[in-house]
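Just dropping this structure here.
Yeah, one chain of the complex is gone here, protein chain that is, but the others are all in their spots.
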């Protein structure tokens, strides 16, 4: 979580300062979901994520240097500068990619579940998506397919209250994603998305179910988007005090408090972890800054394989 | 119902004999749904239907001659021979058309509901669709929109067990459409789709709710498709005896029995109604046979209006 | 239209012109509604619809869930039944999730019902590569719509057209695919510039040597190329692909004998091919040189600004190609 926090805090600044091009969407405040899920998966499991996927990728162990270089649009970026923040991917880490089409992660993860099942690999495929994506037909169709085919697919809905500028509770009569999962006969559970342990436990269970061939599971993680929809969004639509209240539940502080309380970590250790994360990110930034843009030829490669 | 039965029985034969071109899908065995809904609507209400829409159109009072002529692809057909069975429409009767895209009737009826609400017309829009269409994203999105906008839209799902060659109960873990309506906070009710009175009562209530501004309602009408998906389908997929059992519940006989029992009609009257329906259809056929094909110029008109 | 734009502010931004066009449309006809994701209270993800919600209220300016198939289809159904919706598809690329109501419903129902259904709906969508938005947020797909009978396809390149063509599109009794270019949103211009009806191309710059046909953000680059000289370019802003004003194009090429077509869309099987094919046929004997096209190469749009920049026709490339044409004969 410290790494995600450090990474996105700096990315937000770098974007503001014009060092990172394109669109950037941060998941600051939602780190526990990424970390809780990521830590519960097996090396060879898959994830398909969204426009807000930095955390999910980092929690999967995506290379920080390669990822930062990608956001900087460098030739040595993970996608050679052709993907960027909204499309960063690394299949070698099971990351099928961030995706800029809302809802697209769901059918893709269903497909990954099909591969795992038909090839008998016991791999789990996770689809990350926001509560806003639940109103897309792709969610509806994909959820039903995962259910009837008993696929090892975990649907992780990050309910961060907003879809762009809109409070998602105003865009459906049934704001509970867990309730909507019932339409597909998919078991589901709501978890505190700011509590990494809770998310982690849920995912462990869900993954075990999947590997036992008991089919998909939906996790609704209640959390909050600290920043705007995109970096630079002034967020006039957020009610007074709402952000402050949620920042009280900072996922990093929640787990820090618990670790200290149970004596599982000392203040110094936590301090060090944070500091190391910061350094890791800074060195990635320094490195990325020095890297050259992609070779012009890159624009024409990888359209077709042979 | 007698008219629908007579119409489609003959259309089925005419298609087999090559007198009617294209694709034809009959609703034989499902007449009570069309009649029950159609009879409960106001003159100026709207319906949007499917590839299996003959009954719905006739129950809305669509001109039999014009409709038959359309199926015969005549220039005097309701759509000048440009629509056909899968696209027969008559906006003057509130029929926004049959539609060959599964699920398309739903967003269209939601739109008609928007018009009625925003223009303060108190008109109700009915979307007919099959249980197979429920797995389309369009159903999911349209149902949610109708709900959050409290639209005067009635979702009428004709659950006739099959979607083409597939038993729809095998394509979802939640075969109950009523249960799936809960995902949208839409009140719903299941009715015996072979009992015209039951369908009629339900629709009267639903329409009243709509006009009171209480928003959409979903009716799941349980019925059965007597014929194949399309005319000519040998139906190897239907289990032994299933058709016979459903034919026992012939919607026409169900209501005939009740009318006789309550002395609301005599055997002679029922006989006459059936005979008249048959004659009405025959004369429409005779007329259609004599009509010329569309003027060649028709192919080029009505692409754009000005 | 004065109601929507104060007379004195003749110089406004493209984005304000779009806003003014919508304001006028909603104001002048009670059947006009605006539908889309965050077009209401939020004022639009790019601010195009700012103020309309406060001015006209939630009944006329309607926020939607992320359900394009549903609300685009609903807009089509509403258009069949008395409303005249303007529905926004945030990025043109998103037609991937809502093509059916455009392709199979709006474009066809008038025809299939022999004119009994009228479908006055405007599909506003936005494109514009060159902002590192990535391959899923940078496509120009106008050729797709132009290939579908029953749809008009409009692409305003100037501030005046942003307002006037939008207004005309709303008043049109047919489905109109209205393509805005994000790269032009901030551009300023005279909103009262000489109006032309929808369907007429505009000769943006007169010239004798080479006719350059373009639209959207490429117009500026073609004009810049014309400034470079020495060849004298006649720059035609097509303004709409459907209707396609071949008369203006033919008349110009007849004089210049040379044609260059420039667009942001992928060149292969792109919109320029139709214009090239028609001119090649109709002016076979008058053409002095082959018809040339400059569009994007057949690759997805890369994220890297450097890579992306190299894929879009530049004013340099445009003028170089024009000079080459002139040199050829």
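Observations on the model:
So that you can tell them apart, the chains are marked A, B and C in the order they are listed, and the count of residues begins at 1 in each.
In the analysis below, a contact is a pair of C-beta atoms (placed from the backbone, for glycine too) under 8 Å apart; a residue touches a chain by one contact, two chains touch by 3 or more.
A quick note: this is a predicted structure, and the numbers were derived from the prediction, not measured.
For the chain that is not shown, the touched chains among those present are A, B, C, taking the whole complex. Remark: the omitted chain is touched by one listed residue; of A:233, A:250 or A:298 this is A:298. Contact with the omitted chain, checked across A:10, A:87 or A:180, is made by A:87. Looking at B:83, B:152 or B:216, the residue that reaches the missing chain in the full complex is B:83.
Within the full complex, the residue among A:24, A:142, A:171 or A:218 touching the omitted chain is A:142. Although one chain is not shown, part of chain A still touches it, namely residues 46, 48, 78-80, 82-83, 87, 89-92, 96-97, 99-101, 104, 106-112, 114-116, 118-119, 125, 137-138, 140-142, 144-145, 148-149, 298, 301-306.
Against the chain not displayed here, chain B makes contact via residues 21-23, 73, 79, 81-84, 86-87, 99-103, 132-133, 135-138, 163-166, 168, 171-172, 237, 293-294, 296, 298-300, 303. The missing chain lies against chain C, touching residues 69, 93, 95-97, 99-104, 107-108, 111-112, 134-136, 141, 143-144, 146-150, 241, 244, 265-266, 268-274, 276-277, 280-282, 284, 287, 289-293, 297-300, 302-303.
Convention: only the chains that are shown with their structure count from here on.
Under the contact definition stated at the top, the chains bordering both chain A and chain C are B.
For the pair chain B and chain C, the distance between C-alpha centroids works out to 40 Å.
A straight line joining the Cα centres of chain A and chain B is 45 Å long. Residue positions of chain B touching 2 or more other chains: 137-138, 140-141, 144, 148.
For chain C, residues that reach two or more other chains under the stated contact definition are 64-65, 67, 69-70.
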